[in-house]
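All protein chains but one are shown at their positions in the complex.
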Amino acid sequence: MSEQREPVTAIETPIYLKYNFTAGEATSRFLSQVKEGRLVGQRCPSCHNVYVPPRGSCASCGIPTSEEVAVSDKGTVESFTIVWIPIPNNPIQPPYIIANLIPDGANMSFIHLMSDCVNEDVHIGQRVQAVWKEREDWDYGMDNIQYFTPIDEPDVPIERIGHMPVEGWGNADSVEGEQP
Amino acid sequence: MSATDMTEIAIVSFAQTNCVGDAGAANEVELIMPVVSEALGKIGLKNAQDVDFTCSGSCDYQQGAAFAFVFGVDALGAVPPIKESHVEMDAAWALYESILKIRMGQAESALVYGFGKSSPGELPIVLSQQLDPYYLAPLFVDNVSLAAMQARQMLEQGVCSEAEMAEVVSNSRRNAAANNPRAQLSGDVSIEDLLKEDQWLAPLRKHDCCPISDGASAMVICTVEKAKEWGVPYAVIRSIDHRIETHNLGARDLTRSVSTEKAAAATGVGDGPVEVAELYAPFSHQELILKRALGLGDDTSINPSGGVLAGNLMMASGLSRIGEVAQRIIDGSIQRGIAHATSGPCLQHNLVTVLEAA
Partner (left out) sequence: MANLAAVVGIGQTKYQTKRGDVSIAGLVREAAVNALQDAGLGWDDVDAVIIGKAPDMFEGVIMPEIYLTDALGCNGKPMLRVHTAGSVGGSTALVAASHVQSGTFKRVLTVTFEKQSESNAMWALSNPQPFSPHVNAGAGGYFAPIIREYMRRSGAPYNAGIKVATKDRLHGARNPLAHLQMPDITMEQVEESPMLWDPIRFLESCPSSDGACAMVICDESLVGESPKKPAWIRGGAMRSEPTMYAGREEVNPQAGRDCAADVYAQAGITNPRKDFDCAEVYVPFSWYEPMWLENLGFAEEGKGWELTMAGATSLDEGGDIPWNCSGGVLSSNAIGASGMIRFAEAARQVRGDAGDHQVEGAKTALGHAYGGGAQFYAMWVVSSEK
């Protein structure tokens, strides 16, 4: 006796592809430093801007970068958003802040989380400090920094965001070297 | 539309990285920037600002990251913004798009580049996902097995012999050793020794299959007027055409390449002597198919660079074939040559171009 069955209109065909990613030379150097708790960018020999994380090139000049520059783990909020969608496998609960942050000494932002803060008080120009995981949990990744948290320092005016020296507000009036 | 009605296009520069089995710690920018700088530098240019258009070829899945090509833009010096495009195909097709751009008058020069880092993934498995997603891809049939079936058909129909396949490999290695410092596989190996090797994916032996290589290649093209203005030697792209065949392997005669025959006729391959032919044949038996499809005789030097069997920069190999012929015209060793690029399983999609001296 044959059963009346529905025609097959869809099939699930999982695709499993294995990739062994390598980080690229510039990224590898950066991650080796991050493993030791240090943020190190690279400076473009032409426009002198410092990129963190470095990619091995200055995208606007189109030339390789190699000069390494230590930057601070203190920085400034360039922009941000409050996110209501959870991140898989991350203890941070929505609503949380994703921000574009520029560490002191660098000229371009990277994206990271902000936490331990009042979301509604986060603002452009706000000063923040990295909160690192326990040293024994450090690996080759920017998530050695759990998140950034606001600190009690004066806001950075709009026109100075992205132009703070590595000492931050410490030596604001005497800027060493060229700060583009 | 005859070729004489259209703007004459010149190839003025070509550069390629070494073909290596594993480029190691090198991201897209680190792969692309040196070869783009070299190609531009050969004619006194600095970055993409110095040409009117840039077009690249690459494949996200090869790298295992969506938008891999976007990182390539960081290698170009694209500030102020540039006219730039991308095809998810071998860079030979990026060259094709660039030629159209120049012919329509929106550019007088173009930078074309292709890159691929196959080493992170398992390329034959990755390529199985090019196939029909409902009937073939779920079987994960790798492209080497498909090529093996094609070779089996050729052998059983008497279209070629194992010795002829081994001869292709022997020539490739010898040519690479003599002419191509960038090759991955080269050296002196006899047909007898090759035939002594065990079959790997029958009837293919390992050496019948191209290696998997990481690397990039780049080329600068322009109008003939521009080449004269720059005062640099050039090769003329006399004609270029490409054709695709049905995806259904059962509906094709795999022992011949109908699309290559069509493209050869459209480009007038037979209109003059073919001194050199660089053919994108990832498998030895496919070089025999292409040689016949293009009507090449024994007076044509096939794959003096060693061809793809000596090093396969997936997504750049097609552009490299064109560059190898162009280089030989530019340095004066030949007057006329052809180059071929392919895409898809068992030579499904083929591009042919005829290059001539000025």
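For reference, chains read A and B in written order, and residue numbers begin at 1 within each chain.
FYI, contacts are C-beta pairs under 8 Å (C-beta built on N, C-alpha and C of every residue); 3 or more make two chains touch, one makes a residue touch a chain.
Since we're looking at a predicted model, the values are computed, not measured.
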| item | value |
| --- | --- |
| Touch criterion as defined above, residue of B:A26, B:M89 or B:I330 at the omitted chain | B:M89 |
| Chain not shown, touching residues in subunit A | 9-10, 15, 21, 23, 27, 31, 47, 49-51, 58-60, 78-90, 95, 98-100, 107-108, 111-113, 124, 140-143, 145, 162, 180 |
| Subunit B residues that touch the omitted chain in the full complex | 1, 5-7, 59-61, 65-67, 69-71, 73-74, 76, 78-89, 93, 96-97, 99-101, 103-106, 126-127, 129-134, 137, 241-248, 258-259, 262, 343-345, 348-349 |
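The working rule: only the chains that are shown with their structure count from here on.
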| item | value |
| --- | --- |
| Geometric centre distance via CA averages, subunit B-subunit A, whole Å | 38 |
| Residues on subunit A engaged by subunit B in the complex (per definition of touch) | 11, 13, 15, 17-28, 55-57, 59-64 |
| Subunit B residues touching subunit A - in the complex, by the definition given at the top | 23-30, 33, 46-49, 61, 63-64, 71, 73-79, 119-122, 125-126, 129, 133-134, 137-138 |
